[in-house]
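This structure is in structure tokens; I'll ask about it shortly.
The complex is shown incomplete by one protein chain, all other protein chains being positioned as in the whole.
Showing subunit A:
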């Protein structure tokens, strides 16, 4: 299992200033996990992020958002918990 430098948990939609702030701060060794309204920014995040992008399946399903595996890795709650244990730091936006 590879270590994650920083796990960015992003729950804001793309119009929120923190969405852009998160994307500008996250480096190539970081992972951005989109949850809640953050899943609405899947396209924007996967375009602009220099690191890995993941997205929480239940929040996508709730909003009727679909994605392909090329855009982001789709994960469940268990995987989210596991990610938090692997990250050196966690930033909750």
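In this section, a contact is a pair of C-beta atoms (placed from the backbone, for glycine too) under 8 Å apart; a residue touches a chain by one contact, two chains touch by 3 or more; residues count from 1.
In this section, contacts and distances are computed from a predicted model.
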Candidate names "Chemotaxis response regulator CheY", "tRNA 2-thiouridine synthesizing protein C", "Cytochrome c" or "Carbohydrate ABC transporter permease"; UniProt protein name, chain not shown: "tRNA 2-thiouridine synthesizing protein C"
Sites on subunit A contacted by the missing partner chain, in the whole complex: 6, 17-18, 25, 27, 88-93
